[in-house]
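Only a single protein chain was left out; the remaining protein chains are all shown in position.
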Amino acid sequence: MKTNTTTGDGFNIEINGTVGTPFTDNAKMGSRNCDVFYADKQAIFDINLDIGKHEIIAMIGPSGCGKSTYLRVLNRMNDTIPICRVTGEHTLDDEDIYAKKMDPVLLRARVGMVFQKPNPFPKSIYDNVAYGARLHGLASNRSELDDLVEASLIKAGLFKEVKDDLQKSGTGLSGGQQQRLCIARAIAVDPEVILMDEPTSALDPIATALIEELMDELRQNYTIAIVTHSMQQAARVSQRTAYFHMGKLVEVNATDKVFTNPEHQLTENYITGRFG
Amino acid sequence: MSETTKKIQQGLKKRYAREKRFRFFGLLSILISFTFLLVLLTTISSKGLPAFQQTYIKLDVLLDEDVLGVNKTSEHQALFAANYGKVIKNSLKTMFPNVKGRKQKRALKNLVSKSAAYDLRDEVIKNPDLLGTTRSFWFLAKDDIDMFMKGKIDRNVPEADRRIKDYQLLWIEQLMTEERLEKRFNTVLFSAGDSREPEQAGLKGAVMGSLFTMLVTFFLSFPIAVAAAAYLEEFAPQNNRWVDMIEININNLAAVPSIVFGLLGLAVYISFFGIPRSTPLIGGLVLALMSLPTIIIASRAAIKSVPSSIKEAAVGLGASPIQVLFQHTLPLAMPGILTGTIIGMAQALGETAPLLMIGMVAFVAEVPSGVMDPSTVMPVQIYLWSDSPERAFTERTSAAIMVLLGFLVLMNLFAIMLRKKFERHW
Partner (left out) sequence: MPFQTLLITLVALLIFSYFIGHKRSIAVSTLHKGRRNLHSRPHYYGYMVAIWAGLPALLILFLWSAFSASMVTSLTISGLPDSMQLKTHDELGLIINEVKNIIEAGQISNETDLVKRNAAIHYQRLHNISSLAKTVVVLVAALLGLLLSWRMIKPETRARNRVEAVVRWAMIGCASIAVLTTVGIVFSVLFESLHFFQSVPASEFLFGTKWSPQTAIRADQVGGSGSFGAIPLFLGTLLISLIALLIAVPLGLMSAIYLSEYASKRFRAFAKPTLEILAGIPTVVYGFFAALTVAPFLRDVGESMGLSVASESALAAGLVMGIMIIPFVSSLSDDVISAVPQAMRDGAYGMGATQSEAILQVVIPAALPGIVGGVLLAASRAIGETMIVVMAAGLSAKLTINPLEAVTTVTVQIVTLLTGDQEFDSPKTLAAFALGLGLFVITLLLNVLALHIIRKYREEYE
């Protein structure tokens, strides 16, 4: 739906619901009528979205548009902020993730997260990767744990670089390696979904390329939702792209379509660099 | 549900139990501290509250001119030197005529405090016409009697283990039936200096000593601390070795044991510079050095919080750095500086250890009237009283603590008020 576009700054264009294809048949996770409030201030307005199995969905939009906030809805990370309130229905495999009987600890083990700034714990590389397994009691003995750590590091593409330094501190690695360590840490607990909150914004282009490659491989086994500030990255890694604007979900479409032929004027303005 | 999920679910119950336990221990730790605080305060106040009352005894005294050896026309000197103890003793004798034996007679005399004679003397000097008449006077009771009246001496204890003997009990009973015993508000506690006799001991000397000491401390530490803080925050060059040294020293001094400052005072102030010991002057000098780091650190924080835009505006109008400091930065930082100063002074007010080194533990009965008079301070007075064997001093110690805590609360409240009233968010 288009209205007046004379200025093109996006502020006098109306958003009436989401255009495109927010829903899929093979949804892994989904949200209906999602609102988020910080104290009295509403940060997210009525988001409806499905995330399909084994797809990478990219969430883009200008800063402050609510894309990160929405991502944190999906593993209840917002629970840790006392003033934050989430409404609506949110499902993981048709289970209501905000239901009373849903355990946030279990949920976060199933829906892993990688953060904007690499945040390895101030422990050894080995302990970082083994952290989740120890936490949840996933390995029954040392050799099982060793195998799990090795497998996770291999999956994260980090094993070759660090195999001789497993006892060195995780904080001593380079930024890109730290972020891959965090990915290894996340996949070590065998999650079903991985949420990535601008995982490469603090990294250089080469490290970024490595991570993007890794994401493509991870897609075989996991569902991935990535928030990114880089439209090129969204175009490179994702199958579907969701465009957020001022707390609203404006458009969801196949990534090719969003970047070549967006349906909504705001999306077009954003991807053509008129604002953002 | 996947294999992993199942495994995780198995451990969850245990983990949540641990979580709960951990949380409980956290709360418990806080509650332990609170309990201790509560026990401390209630113990002190339950022990100290009775001390705000004191037992008085009413005696009908015949101011016999023959016994006193003076009459209405006598000189002041003669009136002053007359033996008033004797007439009081006589008055007690007439009231209890059957007292026999030296021990009992001594005990009888000791129903009233030694100060009774001085009180009587002052009355007579004020009004010589009293001479020759019989009048009723209320005298301070001796500490044992006071303790008994406050229920601190159990009459069911065997007589041998009891401070008040059976015959004394009879006297007290008689006095009570005649309504000659009364508990009144303890004015002595606030109007007298220290004394070896518990019932005559008061806090005024210590309060005045503390006041003079704090004055010295304030007038030394406040200007020095503010100047030092202003220099370090606004003028000190970066990466200057002297400045680094100053900073390290300030941080270290804040953590040096207070008793070491006492040694400094003893070796430098007293032995080297010859400043008289036991005076508020030397106490203030030592405490000033001690409270400097606290005040400097607080003042620096306050000065730092003044936004640089204001300073830049003044500089832009042609003010020199010193003018900016005195006309803008310091006035704006003053509430914070004063708050820090009050907190530093409160610490100094409660400080005891270094003052023991510089002779402020001496027994001083006189109320000091200046910074050069020998004196003690409140916390040291508490220490001295707590060391005294008489029971009645325990009560007075607790009362002194209550007074000291009262002053500290007032100071802190004032600091909080100051902060609330002038707090600014830039």
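For clarity, chains are labelled A and B in written order, and residue numbers in each chain start from 1.
FYI, a contact is a pair of C-beta atoms (placed from the backbone, for glycine too) under 8 Å apart; a residue touches a chain by one contact, two chains touch by 3 or more.
Remember, predicted model here, so these are calculated numbers, not experimental data.
Undergrad: Any idea which chains on screen the missing one touches?
TA: Computed over the complete complex, the missing chain touches A, B.
Undergrad: Looking at the whole complex, which of A:L106, A:A151 or A:A209 touches the chain that is not displayed?
TA: The single option touching the absent chain is A:L106.
Undergrad: For the chain not shown, which residue from B:P257, B:P307, B:P331 or B:G406 touches it across the whole complex?
TA: Result: among the candidates, B:P257 touches the missing chain.
Undergrad: Tell me which residue among B:T94, B:S136, B:Q174 or B:N249 touches the hidden chain in the full complex.
TA: The missing chain is touched by B:N249.
Undergrad: Could I get the residues of chain B that touch the absent chain, sorted low to high?
TA: Residues of chain B in touch with the missing chain: 8, 15-16, 18-19, 22-23, 25-30, 32-34, 36-37, 39-40, 43-44, 47, 223-225, 227-228, 230-232, 235-236, 242-243, 245-246, 248-253, 255-264, 266-268, 271-274, 289, 292-293, 296, 320-322, 346, 349-353, 356-357, 361, 379-380, 382-383, 386-387, 394, 397-398, 401, 404-405, 408, 412.
Undergrad: Go through chain A and note every residue touching the omitted chain.
TA: 75, 77, 80, 105-109, 112-115, 117, 119-123, 131-132, 135-136, 182, 185-186, 189
Everything that follows uses one rule, which is that only the chains that are shown with their structure count from here on.
Undergrad: What's the distance between the Cα centroids of chain A and chain B, rounded to whole Å?
TA: 63
Undergrad: Over in the complex, which chain A residues touch chain B? Could you list them?
TA: Against chain B, chain A makes touches at 103, 105-106, 109-110, 136-138, 189-190, 192.
Undergrad: Using the touch rule from the top, collect the residues of chain B that touch chain A in their complex.
TA: It is residues 2, 4-5, 7-12, 15 of chain B that touch chain A.
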